[in-house]
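There's a structure below that I have some questions on.
Left out: one protein chain. Kept in place: all the others.
Order of writing sets the chain letters: A, B and C. Residues in each chain are counted from 1.
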Amino acid sequence: MESNPEDIRAQLTAAGAVGVLAVEPFDGAAARVKFAPESAAALFQVFRDALGFTHLSTVGGIDWVTRYEVFYLLWSDATKRYVILSADLDAKTPHIETASPTWPSANWHEREAWELVGIHFDHHPDLRHLLMPDGYQFHPLQRAFKLHEPEELEVKVRHV
Amino acid sequence: MSAVAPAAPLPAAPKPGPVVGPGGELPVVTNDVTFVEIETLRSREFLPAAKEALSAMLKEQGESKLIRPVFNWAGRNSLFPLHWGLACCAIEFAAAFGARWDAERFGVVPRSSPRQCDLLIVNGTVTWKVAHKLIALYEQMPEPKWVIAMGNCATGGGPFRTAYSVVPGVDKLVPVDVYIAGCPPRPEALLDGILRLEALIRERGE
Amino acid sequence: MAITTLWDVAYFMATALLGLVGRIIPPLAAPLGNVDLIWGLAALVFGAILLAASMINTIMLIWFERKMLGRFMDRRGAMHVGYAGLLQNFADGLKLFRKNTFKPRDADGLGFYAGPTAYLVTSLLMFGVLPVSTGWSDGSLPLSMLLALVIFSFAPLFIFISAWSSNNKYSLIGGMRSAAQMIAYEVPILLAVVAVVVVSGSFDLNTIVNEQRNFWFWTLPLTLAMIVFVTGMLAEMERIPFDLPEAEAELVEGWNTEYGGMLFAYFMLADYVRALAGSILIVLLFLGGWTLPSYVPAALTSFPLAGIFWLMLKTYLVFGVFVWIRAALPRVRTDQLLRIGWMRLIPLSLASVVIAAAFVLVKCVPVLGCVPSMGG
Partner (left out) sequence: MSEMWINMGPQHPMTHGLWNLRVRIDGEMILDVDPEMGYLHRGIEKISEDRHYNEVITLMDRTCYVAGMAWEHLYIQAAEKALGITAPERAEWIRMMSEEFQRLASHIMWYAAFVQDLGLMSPFLYGMRDRDLILDLFQAYTGGRLTYEYMRVGGVRNDLPEGFPKQAREVLDWLEPRLVEYDRLCMGSDIFRSRCDGLGVLKESDCVRLGVTGPMLRSAGSKRDIRKDRPYSRYSQVEFDVATADAGDVTGRYLVRMEEMRQSIRIIRQTLDWLDHHPGPVIADHLPRWLGAPYAPVGREGYLLKRNYPKGVGLSAIEEPHGEACAYVVNEGGEHPYRVKFRSPVFANLSACSHYLVGYRVADIPPIMGSVDVCVGEVDR
């Protein structure tokens, strides 16, 4: 449960991971590892195979207006701790390599992150709408998307 | 292979109104084929003359003081709700059929097929995605039929009123007869709502 | 004229009716006195009484099940319509009668309407065959039991027709399950009945019932046959644990998914008509029908309408066991159901035939002190 970034850093170096930008302490997880999105696929393999983070808890995205952040929450059964991977993405076309080959459970999480935050996951096997109807254009969890009181509206039923 | 760019990066602030569906139109999903048209017997099938005669007779009797109260009594005492759980209120809906409240005492038996139901209890938040399914289910129910909006979400959106995906009140989609307040309403409140509906049917003389 | 049987009642009513008409319109008195006419009208009255009685009993059976099921579940069931909810099912029926009748757009018109109707009608035919008590209902055809079983096995045909013509996938799956299940369970049921026939030496239900006064000789060889028959009947009636065609959890409402209003009421009613008829059949074949074992004091069987009383009491008890099973057992799966039918019940029913034949061969077990009175 204690944050232990040195251990993670040492293990990453031992595994020869590339693309790691920073390993920061994080309350509640072993560390928060900042990485460059280009090296995502290789780094995922390292975390799963070398560091033993076999379980992907979730994938989420944050819209920081000037950039996007995508974070992965990983759990290791062997050492019983979480680690957070996080990468900053370009605000214009936020995209990153999918984690689905490494952790099949990433499939739906990435679909959700794409749909709600607007981060595109390259080579994702099945990047469809999950929660919103097909054809929905917006990404509601972006900061530009504002909520407001619903206005009076009338719904008509059209038979097809 | 180069990265595939996302379709619409950072759109401008969406225009007001819960926008669902292509082009930001009003949220009736028009290109969906799940709408079910129900052709009733009245149209052309099955002995139209006999049906006409029967309905004329029933209509005549319906005006009378004899038959009508009997059918009214039967209709209001045997309300079959649709077995459909939407959200939180569905749990209280289920509890109302549990041992402590036992809605079956009033002849309320949930049926799974809309064809066999008289009562649509909207027990939870209605989203735009499920809206047309809800309308289809409502239309699959044979007349006469009633709707109870159970809980704040079905009544007016509740705590999710401002959300982009939530219908602010199911009365936008189907006509509602009884609203039950609460988030979620207790089973007693549901039973009260059903009894109020019975009183309503008695008054209206449906 | 002494009125002792249902036929007497019907005949009396027909005579009175025709006599009244003759009194009002004197020229018609002579032609109306025709014996054939009186008997024809009597037959109609007879049928009407039978129909009314069986319908009322069916509706009471539904009430009985709802209340009993409620008690098994720590609740009360219908309470507020009529005393203890007695009128609840009448309200349900009237309401369904009033509902809008409709046909889904793509459903097949003929099958959609004809299926449920034929299902109900054939189910009701059972009551024309089943004898209720001595002289009360004329089931004394020489092959009445076979006829009863034939009528009982019409159902899958009509269920499948209505399921197929309602153009719904759930209905179709339900209909196919229903057909497979009923065909699979016909065989053990018939074999179990063969055991009864072997012991009684007759296909006539009246004879079969009368043979059962010989209590021990009946009970011992036919216990196995009864178990097989009751299990098969559970499947034929599509009740839990064999209610797969209507398995609510996966098939919505099974083969009646697309039915509402009066046609749904037909299904509902026919199901319980079959349940009632099946329970009566079990009572007739294995539990002595309207008779009691010969060692029971005669006072218990000599009061007016005693036969019908005992028959209905036994019927409701048998049905109560079915309700109990419904409250206590989960549903089986299709393949398990068919495996039970083909691989367990058929060998068991064959064994019951062998046992029955062996008993008939030795005619009697001397230690039990019974007297063989077999026809065969």
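Throughout what follows, a contact is a pair of C-beta atoms (placed from the backbone, for glycine too) under 8 Å apart; a residue touches a chain by one contact, two chains touch by 3 or more.
Keep in mind that this is a model prediction, so the values were computed, not measured.
The chain that is not displayed touches the following shown chains in the complete assembly: A, B, C. Residue B:L137 is the one among B:L79, B:L137 or B:V174 that touches the chain missing from this view. For the chain missing from the display, the contacting residue among C:D92, C:D243, C:E258 or C:D271 is C:D243, taking the whole complex into account. Among the residues C:W63, C:F127, C:Y170 or C:Y272, only C:Y170 touches the chain that is left out of the figure.
Considering the complete assembly, chain A touches the hidden chain via residues 1, 26-29, 54-58, 60, 62-63, 71, 73, 75, 77, 80-82, 84, 103-109, 112, 116, 129-133, 140-141, 145, 147. For chain C, the residues touching the absent chain in the complete assembly are 69, 72-75, 169-170, 173, 176, 240-241, 243-244, 247-252, 326-336. Panel shows chain B; residues 82-88, 90-92, 94-95, 97-100, 112, 114, 124-125, 127, 129-130, 133, 137, 159-160, 162-166, 183-184, 186 of it touch the chain omitted from the view.
Rule of thumb we're sticking to: only the chains that are shown with their structure count from here on.
If each chain is drawn as a node and touching chains are joined, the picture is a simple open line. Mean C-alpha position of chain A lies 39 Å from that of chain B.
For the pair chain A and chain C, the distance between C-alpha centroids works out to 64 Å. Among all residues of chain C, none touch two or more other chains. Touching two or more other chains at once are residues 37 of chain B.
Per the touch definition, chain C reaches chain B in the complex via residues 66, 70, 73-81, 85, 88, 90-95, 97-105, 109, 113, 248, 252-253, 256-261, 264. Against chain A, the residues of chain B that register as touching in their complex are 1, 3-6, 8-14, 16-22, 24, 26-30, 32-33, 35, 37, 128-129, 131, 135, 157, 161-165, 167-168, 172-173.
Put simply, chain A touches chain B in their complex at residues 91-95, 114, 118-120, 122-123, 131-133, 135-140, 142, 144-151, 153-160.
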